[in-house]
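Here is the structure we will look at, set down as structure tokens.
Every protein chain of the complex appears in place save one, which is left out.
Labels for the chains are A and B, by order of writing; each one numbers its residues from 1.
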Amino acid sequence: MTNYNILLAGFGGQGILFSGKVMANAGLVEGKEVSWLPSYGPEMRGGTANCSVCLSERAIGSPLVTTPDILVVMNQPSYEKYIDAVVPGGKVFIDSTLIQANCERTDIDIYEIPATQMAKQQDMSGLANIILMGKVLKETGFAATESVEAAIRKCVSARKAHLVDVNMQAIQLGMNC
Amino acid sequence: MTEKQAERVLMKGNEAMAEAAIQAGCRHFFGYPITPSTEIAAYMSKRMPKVGGTYLQAESEVAAINMVLGAAAAGVRVMTGSSSPGISLKSEGVSYLAGCDLPCVIINVQRGGPGLGGIQPSQADYWQATKAWGHGDFQILVYAPSTVQEMVNLMMEAFDKADEYRIPALMLVDGLLGQMMEPIAFPEKDLSTIPAKPWATNGHKHKREHNIVNSLCLKPDELEQQVIARFARYDIIKAKEAQAEEYLVDDADIVLVAFGATARTTRSAIDMAREKDIKAGMIRPITLWPFPEKVIQKAANTAQCFLSVEMSMGQMIDDIKLAINCTKPVHFYGRTGGMVPMPVDILGKIEELARGLK
Partner (left out) sequence: MTVVYEKPQALNDMVMHYCPGCTHGIIHKLVAEVIDEMDIEGETIGIAPVGCAVMAYEYFKCDMIESPHGRAPALATGVKRSLPENFVFTYQGDGDLAAIGAAEIVHAATRGEKITVIFVNNAIYGMTGGQMAPTTLPGQITQTSPYGRNVETEGFPIHVCEMLSTLDGTAYAERVAVNSIPNIRKAKKAIRRAFEAQKNKEGFSIVEILSTCPTNWGLSPVDALGWLEENMIPYYPLGVYKDKSAEGNQEVK
């Protein structure tokens, strides 16, 4: 599969939009057509945040993903809201530290990763989103690992450039679990 | 304009339009924050001081558009940006800008209405943009890009055409296009073609008679002649500036008409229909005023019916019917209030129409 319709959802502050930007930039590095669309609303912090990312070999129609083939969720309300929207054959990535999954669907693959707990144990607080992305990368191969690294370099502001390495460690951690 | 061989960068629609304006020589921005257009003002506030320009956050949308009027009269490239409720507030100034024959560029990042409405994407300001944005007989140029790259290209074109015809130009986009990021490259912009503005009120320096920028004319016969002259200019614009993209129209039984973000989901729906051997195609108006009537008329010779797809209760559909003089049925599919018509839903409507054709 070379086209991906990805939906990432969680609380504001979990790095949902950042993860989406990294994935979109990874696609861009590989010369794909990409789009990134955030939810926007009156809640600035702590409210729900989600974003749609499309990676495609062709021009992208809707940048709004309502039926994802990759779903990444980091809170219970988002899990409940979107789990039934995933297309058959789709892959779902769940931060199991934060979500009690009890999905009865058998037509999708569900990966439960205690990303928040892992981040805490590894002294990588705030990088649960990146650990999850590492797992997405391993299971879907949406881009080459080098492309993801290049994307992280692009997305991390100059002020935080020293954080690129720890981000890549988080990716590896996710890929190895 | 030739595309630079520069690396493509990911940029939000709102920010890409703002940067395109700067690269088109715009150094004056007057605005007021409103979701989902605020990134335009935020970007300008960061960039303008670095390029020697002016960013000014006005006390109101009304003040902002009148600051645009002042700067346009002074002869500089100037713009403002807002979203639907703010755009309504600007209507007074837009009428005056049109009546004073002043060039400027305005962005409307549409959201659901009426009233305060919502903040999700909408195309329900079509009538306002193309028919009645303010009092009096007048039109403005209306551009409707559907990708972030096209937002960049048309933004630059809007400044050129506004100057060429001394007319306000509107970029009619929506929350989806404004908020999304796509890869773009900025074309090389030739600024040597910006026309001289001998009519500008920039101080006569005792080298010419005093210039007056004015929309007042108390003699009805003279005002009539002024308006008629302006409409003669509109006729030239109609003949030369209408733009549309055609997608699989030649053999299409069902021709969908959609603009902006809606054209994106419509294109996906057409691809899905073609896989089911339904001959569907699309006309995508790139300018909404002037409306690309000729392209629609030509399609009426071969199409069996039209389907207008909009994020509204159906506004552009009127212009399609007028363009073809109702010679073919024109159907409608739309969502409103911030809901986006998705490909599968549009496909459903196409299939329904296709069954009717057999």
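The working rule: a residue touches a chain if its C-beta (ideal position, glycine included) is under 8 Å from a C-beta of that chain, and two chains touch if they have at least 3 such contacts.
All values reported here derive from a predicted model rather than from experimental measurement.
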| item | value |
| --- | --- |
| Where the missing chain makes contact, among the chains that are shown | B |
| From B:78, B:142, B:170 or B:242, residue that would touch the chain that is not displayed | B:78 |
| Residue, one of B:43, B:96 or B:306, that touches the chain absent here | B:96 |
| Option from B:24, B:213, B:244 or B:257 whose C-beta touches the chain left out | B:213 |
| Hidden-chain contact residue, picked from the options B:59, B:190 or B:222 | B:59 |
| Sites on chain B contacted by the missing partner chain, in the whole complex | 28, 30, 54, 56, 58-60, 62-64, 66-76, 78, 92-93, 96, 100, 201-207, 210-216 |
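The criterion applied here is as follows: only the chains that are shown with their structure count from here on.
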| item | value |
| --- | --- |
| Complex contact set, residues of chain B against chain A | 8, 10, 35-36, 119, 147, 175-176, 179-183, 264-265, 267-269, 271, 340, 342-344 |
| Footprint of chain B on chain A - complex, ascending | 21, 24-25, 28, 33-38, 40-42, 59-64, 66-67 |
